[in-house]
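Of the protein chains in this complex, all but one are displayed in their positions.
By written order: A and B. Residues from 1 in each chain.
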Amino acid sequence: MRALRLLLALVLALVAPAAAGAADGTSRGRGLFFSGCAECHGADLTGVQADPSRRGADGKVPAGPPLLGVGELAADFYLRTGYMPLDDPEEQPRRSKPSYSERDLRAVVRFVASFGGPRTPQVDLARGRTSAGLKLFVENCAGCHQVVGAGGYLTGAEAVPLDQATARQIAQAVRIGPYVMPRFSERQISDRELDSLVRYVLYTQDPRDSGGWSLEHLGPVSEGIVAWLVAGAALLLVARAIGERIR
Amino acid sequence: MIRRTVRFLDSRAGVAPLAKRALRYVFPDHWSFLLGEVAMYSFFVLVGTGIFLTLFFEPGHARAVYHGEYAPLDGVRMTKAYASAVDLSFRVKAGLLFRQTHHWAADVFVVAIVLHVWRVFFTGAFRKPRELVYYVGILMLMLALLEGYLGYSLLDDLLSGMGLAIGNAVALSIPFVGGNLGALIWDGQFPGGDAFWSRMYIAHVLLLPVAIGALLALHIALIVARHHTQFRGAAKTERRVAGLPAFPGYAPRSVALACAVAAMLFLLGGVVQINPIWLWGPYEVAQATNGAQPDWYLGWLIGALRLMPGFDVTIGSYTLVPNPFWGGALFPMLVFGFLFAWPTIERRVTGDDRYHNLLDRPRDNPWRTAVGAAFMTSVAAVFFAGASDRFYLSFGIPYGPQIWFWRAVALGGPFVVFFAVRRLLTEVKREEETPAPSGFDAG
Partner (left out) sequence: MKWLWSALALLLGRGRREAVAPSAVERPRIVPRQESSPRAELAVLALLALASLAAIGFIVVYVVDRLPAQTQLLGLTLGLAFAFLSAALLVTARRLVPVEEISEPYPEPEHSAEADEVVQILDESGERMTRRGLLKVAAAGAGATLGAALIVPAASLGPVAYPDALRRSPWRRGLRLVDSKGRPIRSGDVEGKGLYTAFPQGVSHEELGSPLVVVRVEGQRLDLPEGRDPDLWAPEGIVAYSKICTHAGCAVSLYRTPLYEPTSKSPALVCPCHYSTFDPATGGGVLFGPAGRPLPQLPLEVDDDGTLRAGGDFSEPVGPSWWGVRRG
């Protein structure tokens, strides 16, 4: 009887932590966070102040904002776009393939979200209108991102092109204001308006190009290049074919 | 039947002697002499497609709500000008083809003029007795730039609206008269009154095309009066011009060139999208887009505006010379001033006041070629500076350092290029057998 009780206790001792972990589901995420994120965001998610004496072997000084209360909204956005993990805190985050597998990604997101914060807004494209989205986009976004989302320069940073953004990511970015982008709250752009805005951005990824080859919608610079290198060059060749040369 | 027609025209209009001279007029035949014609035929395509567009375009600033075929603009308030341009693109059959061909023709028109001016400059064709031809040509270049700017600004889309704001700022920046000048042209404060829009329209569809057409006729008449220049060769001297007769030799070639230009422009107009205004949206004063650029031939102005360091010339709290003046007004004045002054400068510096019917090959005149190359280096650097944000986005070269780089090339580059080109060509010339200097004194 005593051996049985001992055995039961042993089994419970082994299983309990795992069961506890499964119940709040964040132990895997916590582990991934500690190894991949804590260096810059702090083991307790309160952020890390840049301290030059802690320069790493790669020459970079870890630093990062606190993540308490950023919620599933930010965690999901940054990890899925590949903006995070960020190699060099001084550099602008760049879109890349996510560093985590789907399962790991969800685990990290769950972990960060467990500290509270907003969720990703639900986007219902059917409720939105592209024309309303155009108006919102030109008013609030085109100055940085260019009117059809081709991206652009702003002093000291780049406003990224939007050709790879998914509907979720567009909505998330609007509500977060990542890097140097402004944040647009529900009071400024309602969820309904956000539906229209997302519809428009998705439209810009494949807009109506009735005129032919779009030259990536970059405007007169590319048109000028075509005028010189295609038309100018071709007509020069035609002129040479027609006229004589100096003998 | 030909005989009857000729006889008829001769008895009714006395044209036989003129026709005989015209048919056998001698065209020196080098391929580089065709560049001016490429520009001329582009101009013809511009006028032809332009007439088509005027039949559908509604100029002016009256507002309407769009309920046309293009869904992303449905319900958007815009001017009739913009709405009719969108309708031209989507509702009028072949409308988009003609719109795009017209715009490509404008871009190619200026490309051809620039190539032509290079040829004229580097071969010395502007020398006595052809200075007048040259001045008329440079004047046409200026008018072509203005005409193009007005043309794409008529549509009142976001990109061209921003361009007009900048044009207004440059007008305002001119010392003494700028404030009044800007308000006069724009009929008040920007974005301007109704009169501004109707005046811009009339300038673009009537006043400037007639002016350019008249200057073109004068340009050609002056060329015919003194005859075209030629490169040195057998039977080609300062006193005798040799080449193809207008008929039957030159005429089919010239018409072939006209057809080739039309072919190129219509092909581009159909296959390569240009100025998709429905994507830019209508212009509003409170809106802007990143990456906005003028058409290529005004790229030197946006470059100059970006390169200037940020200062207004002030006395106390009064502004004397606002910043856009230097890049937007003074710089083009200097460039065109140089172009207009060049025949005189060359004559003074070289002391060469002789008649020239023979052309230099660029390497025959190292000094002039070096000056031209240096000048182009500066202008080209300013051009590229205008696209520096694009270079940053495409190649990762940081913007701030780029601005410094282009400033250095624009200011210092010409000196380096001048000395290098002159040195190189002088060497080449020394190795070659130097031909006798060209030119002769009249009388």
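In this section, a contact is a pair of C-beta atoms (placed from the backbone, for glycine too) under 8 Å apart; a residue touches a chain by one contact, two chains touch by 3 or more.
Computed from a prediction, not measured in an experiment: that's the story for all the values here.
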Original post:
For the chain left off this view, which of B:D312, B:D353 or B:E427 is in contact with it?
Top reply: B:D312
**OP:** Identify the residue among B:E58, B:E238 or B:D352 that touches the chain left out of the display.
**Re:** B:E238
Original post:
Among B:W31, B:F266, B:W280 or B:F391, which one is in touch with the chain left out?
Top reply: B:F266
Subject >> Option from B:D74, B:D187 or B:D352 whose C-beta touches the chain left out >> reply: B:D187
Subject >> chain A residues touching the omitted chain (full complex) >> reply: 49-50, 63-65, 89-90, 92, 135, 139-140, 142-144, 152-157, 159, 176-185, 187-188, 210-212, 238, 241-242
Subject >> Where the unshown chain meets chain B, residue by residue >> reply: 24, 26, 29, 93-94, 96-97, 100-101, 129, 162, 165-166, 168-170, 172-180, 182-184, 187-191, 195, 225-227, 235-236, 238-245, 248-249, 252-253, 255-260, 262-271, 284-292, 302, 305-306, 308-312, 314, 317-324, 327-328, 355, 357, 389, 399-400, 442-443
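As a working rule, only the chains that are shown with their structure count from here on.
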**OP:** Go ahead and note the Å separation of the Cα centroids belonging to chain A and chain B.
**Re:** 44
Original post:
For the complex, which residues does chain B have touching chain A?
Top reply: 29-35, 38, 70-76, 89-90, 96, 100, 104, 107-108, 111-112, 115, 158-159, 231, 233-234, 253, 256-257, 260-261, 264-265, 268, 270-276, 278-281, 284, 286-297, 299, 361, 387, 389-390, 392-393, 399
Subject >> In the complex with chain B, residue positions of chain A that touch it >> reply: 129-135, 138-139, 142-148, 150-155, 158-159, 200, 203, 207-215, 217-221, 223-228, 230-232, 234-236, 238-247
